[in-house]
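Excluded from the complex is one protein chain; the other protein chains are retained at their positions.
Showing chain A:
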């Protein structure tokens, strides 16, 4: 059976070679799978950059066109929304650090191309959190209905306010004061990341330096409980690394930075998967260095679990082990985020709440 994930990755990594060998049947598998994993626009951008857009048959090309249009719209919209956030924050004098998608867009890096944008991620100094929440609420962002347990969960154990939704525009803000949950077993020094950041948007905001962008994305992906956009995140990392990797010293910087931030394990995982899936030109010595810093080999069981789990959730893309791998990694993610003494009561609470609605459960579906 065709490995659809491999086709998606090949269209991104080597579009000139791949476009020509896809028949209509393969495009019929690739388009919906790429859309489901949020990589359709990314594929379109890569094919266009390689000058092979006209070689795509008319049927699938329409879908790529529409995806490009949507991505361009998203990008314009996210930048407009960031402006509004900065306007709201102006009285506090706080320059937020943008993270993830918003950072890619504001920073103008390759990872912003062919991307859809959702929530805007912000990191602000801890002491300013109250002021920031205040001005954002005044400007129209609200938490809506939050159950008391969830509110506690967010404030004490996670590292962010509950997501803020704007009353009119429905834009969503995730406001953090750290890069990882305070109670989690991996803590990252956000001060270091902030200090190394670059000013953008007329100096009113910061974005992380490219190495930190890669590491932050890796840290989130490889400690998470679910991976609906995992393949997309790896593609982002691949584009960031390719963009910077033309400078030989950059790779050493990346490994060193990972060690300083305590993210060598996550870096190894990022390098291993990016290299295998997208052919990212990672120098061998960098991978060896990172493995040494992390104290692990380059091919562990966890790596293989991720390989099974990081697939579009569709027939033809999953493997026999995808479901099991996803469940195991789900548990792993929980363990990494919360120590057992907190995790067990937390999961018990969630379990009781779920059981209360179990009899009304429908098979999972997407809201129309």
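Just a few scattered comments:
One rule holds in what follows: a residue touches a chain if its C-beta (ideal position, glycine included) is under 8 Å from a C-beta of that chain, and two chains touch if they have at least 3 such contacts; residues count from 1.
Note that contacts and distances are computed from a predicted model.
Missing chain, UniProt protein name, picked from "ABC transporter permease", "Hpr(Ser) kinase/phosphatase", "Roadblock/LC7 domain-containing protein" or "Lactose/L-arabinose transport system substrate-binding protein": "Hpr(Ser) kinase/phosphatase". Of A:14, A:35 or A:259, it is A:35 that touches the chain left out of the display. Checked against the full complex, the one of A:66, A:165 or A:328 touching the unshown chain is A:66. In the full complex, chain A makes contact with the omitted chain through residues 24, 27-28, 32-33, 35-36, 57-60, 62-63, 65-66, 69-70, 73, 313-316, 359-366, 368.
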